[in-house]
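Heads up, the thing below is written out as structure tokens.
Note that one protein chain is taken out, while the other chains of the complex remain in position.
Entry: chain A
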Amino acid sequence: MTSSHTSVPSYMQGSTRRVGIMTDVHRRFLQLLMTHGVLEEWDVKRLQKHCYKVHDCNATVEKLEDFINNINSVLESLYIEIKKGVTEDDGRPIYALVNLATTSVSKMASDFAENELDLFRKALELIIDSETGFASSTNILNLVDQLKGKKMRKKEAEQVLQKFVQHKWLVEKEGEFTLHCRAILEMEQYIRETHPDAVKVCDLCHGLLIQGQSCETCGIKMHLPCVAKYFQSNSEPRCPHCNDYWPHEIPEVFDPEKEREAGISKSNKKPLRSRQH
């Protein structure tokens, strides 16, 4: 009953262009990617190989980039795409299925009540305005009285924050909250549009910046992985803007091979992110 080679019906396609071919390999891949929410590149590659194995053992596994571009060309008409990003703290390449049909907090509306959505907006504002990109649990909970909709107690708000973590919108670290890398991928546009003045931007890649390092002289900011790449093997790092000495520790460029060889899985490296799934 499942047709293996189909493309999206013509009424859903824009203009006369050829769309990629979608097979069960791609569908299984999408289902599993969605199930995990966000995946690291290494896992994505494994997933891709697994999907090929299940459906089409003899076919050569397409290069990941082409595989994903193919899928995206089909999903484009649905305003859905597999987006690639990089984690802000340690530069891991990640992939997530993001939906661009709604570009606001309303994409969370199916899972959260009005007051919960407002709590998210408040937490988001605190995160954006903060120096570190983290908002403390206390500060967020203190805003509980200002929420739209049904009145929420602080205890309930704590639960809601955990729900945000479970749904991969926020991440918790030692009692403080920041945006999950998936949330950044999916909501970057919304964030930039709703906070045009408060939002920070990386001086190197010009992408949205939540966590990063700043120059203490001129104030420009950069993502940690951007810093790592820019100052790689530079013994005298200097601010690209004002040329003053860069005062922070330069992080390492993420190396997937090194990590795998060391045999440490991602989850073991961060024991303090206790409630991140």
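Observations on the structure shown:
Convention: contacts are C-beta pairs under 8 Å (C-beta built on N, C-alpha and C of every residue); 3 or more make two chains touch, one makes a residue touch a chain; residues count from 1.
As a convention for this text, contacts and distances are computed from a predicted model.
According to its UniProt record, the chain left out of view corresponds to "MAGE domain-containing protein" among "Histidine-containing phosphotransfer protein", "MAGE domain-containing protein", "Bridging integrator 3" or "Mediator of RNA polymerase II transcription subunit 4". Residue in contact with the omitted chain (choice from A:L47, A:A157 or A:L170): A:L47. Touching the chain that is not shown, out of A:V61, A:L143, A:C205 or A:I250: A:C205 (per the contact rule at the top).
Residues 1-3, 6-9, 11-15, 17-18, 22, 24, 27-28, 30-32, 34-37, 39, 43, 46-47, 50, 53-54, 63, 65-66, 68-69, 72-75, 78-88, 91, 94-95, 97, 99-104, 106-107, 109-111, 113, 150, 155-156, 159, 166-167, 181, 184-185, 188-189, 192-193, 196, 202, 204-209, 223, 225-226, 229, 265, 267-268, 270-277 of chain A touch the missing chain (whole complex, contact as defined above).
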